[in-house]
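Heads up, one of the protein chains got dropped from this complex, but the rest are sitting where they should.
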Amino acid sequence: MQIIDFRMRPPLRGFLNSRIYSAPDNRDRYTRSLGFKPAPSATDQSIDLLLEEMDEAGVSKGVVVGRNTATLGVIENQDIAAIAADYPERFIPVGSVDPTNRRAAVAAIDAAVAMGVKAINLEPGVCSPPLYLDDRRLYPIYAHMEDNKIPVILMGGGGAGPDITYSAPEHIDRMLADFPDLPVIVSHGGWPWVQEILHVAFRRHNLYVSPDMYLPGLPGHAEYVQAANGFLSERFLFATAYPFCPLPAYTKWFLSLPIAEEAMENILSKNALRVLGL
Amino acid sequence: MQIIDFRMRPPLRGFLNSRIYSAPDNRDRYTRSLGFKPAPSATDQSIDLLLEEMDEAGVSKGVVVGRNTATLGVIENQDIAAIAADYPERFIPVGSVDPTNRRAAVAAIDAAVAMGVKAINLEPGVCSPPLYLDDRRLYPIYAHMEDNKIPVILMGGGGAGPDITYSAPEHIDRMLADFPDLPVIVSHGGWPWVQEILHVAFRRHNLYVSPDMYLPGLPGHAEYVQAANGFLSERFLFATAYPFCPLPAYTKWFLSLPIAEEAMENILSKNALRVLGL
Partner (left out) sequence: MQIIDFRMRPPLRGFLNSRIYSAPDNRDRYTRSLGFKPAPSATDQSIDLLLEEMDEAGVSKGVVVGRNTATLGVIENQDIAAIAADYPERFIPVGSVDPTNRRAAVAAIDAAVAMGVKAINLEPGVCSPPLYLDDRRLYPIYAHMEDNKIPVILMGGGGAGPDITYSAPEHIDRMLADFPDLPVIVSHGGWPWVQEILHVAFRRHNLYVSPDMYLPGLPGHAEYVQAANGFLSERFLFATAYPFCPLPAYTKWFLSLPIAEEAMENILSKNALRVLGL
């Protein structure tokens, strides 16, 4: 069974300067609070170890997700494209833009697509100023992506903004209704608004849900799994949020969940390939 | 054990022109996403098959709920009354009015009661303009119903409005506090705000909860059942939302839930009879 990890930040290029790698204690505290040990590849910042861990976990490819934020740093799209070029068999590139200026954002999206990225990651709640996912200033950008068939990953859970209202379900619910042909992946899965985001997914068929690190042992876990095994089996995405979760342990745990084989195949790879148009 | 289905829309009169029957693919998609097969009576639009399915399920009576909305259509109160007149042993009539004009709504409520309806169904979030359940424009209508001892069914879950805020718990919480003597049944059970609506029901003793179709296999199911078997046993109502759920399969599943016998009797019929004053 092929496995694609939908959210990875390998120890390469610009990622090494971001807090994910430059503040390992903070990162490892998250890892341990989820019940995992830090990945050796994360501690050693070693791509060779990471590739070994991918093999051990059975993860054939990882979606490398860029970032362009005020509070969590920037990973340039050039770096994302270069990583995919260096490891074309292992990494799928997803770019990112700062959405606070619509003209610059649209130009940067088009440039990133020209570089080969398969989707765009937006994290409006950690930009300056922070924006809700249904902020009117984002609508020209969403319209451009919908018209040009560019899938969008929205950070809509966890520390998605200055406070918990930035992950509240009404914002993504409204933009999904207003852009029904735009495939939207909610990273961090809308956590902790678990039942609410599952309702949104039940109602809006253009939403894909990927709780990634906000799943193992956390409240809401059972509801996510129930939905993944049921009505959401074609729109749930496997992701580790590496380096926050180590691939072998996370994957082993995920494969033990009570999810039927057909749904599991969808979740591990087919949904990812379909939403990215691969 | 007598069973009363608190939300049914049989294939008769005005229902046949509504989207529930005129757009069967959309309806059947819901049915299947809940793990059921469409009811033959729904597919064939056959009241005779439906009566057979009621017998098979052990459902002696169904509450036939009218509708008066901008986006989900209208079932006239005359049709509801006529259905109950044609099948007095099988159907209990509940009317509906458009709540956007208070004077017309109050007159229509009184006319419906004179026709014999046992309660009024309001769906303010799918009217034009959509109204929250605590919108001040609804308060004269609620006051009239409270003063005249007319129970109200409020659509307060699922697709209750243009976005998820229309089912958010604060709206129904406030109107329940402001009209403490008005019996209120929340159809679609406040889903997906499951724990929140259960808190509201814990605090406001004039609220009855009926998740109907938003129960089988959906996130929150365990919490609803726990409450139904505990503090909410005298205010939980069995309902299939037929034709969305087939009666025999839904009922068989419901009877298998871990609910004690006395609570189950309340939920299947006694609570329904009491709240409707029968």
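So that you can tell them apart, the chains are marked A and B in the order they are listed, and the count of residues begins at 1 in each.
Criterion: a residue touches a chain if its C-beta (ideal position, glycine included) is under 8 Å from a C-beta of that chain, and two chains touch if they have at least 3 such contacts.
Keep in mind it's a predicted model, so treat the numbers as computed, not measured.
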Any idea which of B:13, B:29, B:174 or B:270 touches the chain not displayed? B:174
Touching the absent chain in the whole complex: find that residue among A:88, A:217 or A:277. A:217
Looking at the full complex, which residue from B:83, B:227 or B:249 touches the chain that isn't shown here? B:227
Among B:59, B:154 or B:194, residue touching the chain not depicted: B:194
Chain not shown, touching residues in chain B: 169-170, 173-174, 177, 194-196, 198-200, 202-203, 222-223, 226-227, 230-231
It is residues of chain A that touch the chain not shown, namely 33-35, 158-159, 162-165, 168, 191-195, 217-220, 222
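Following the convention adopted for this analysis, only the chains that are shown with their structure count from here on.
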Please compute the C-alpha centroid of chain A, do the same for chain B, then give the distance between them in whole Å. 38
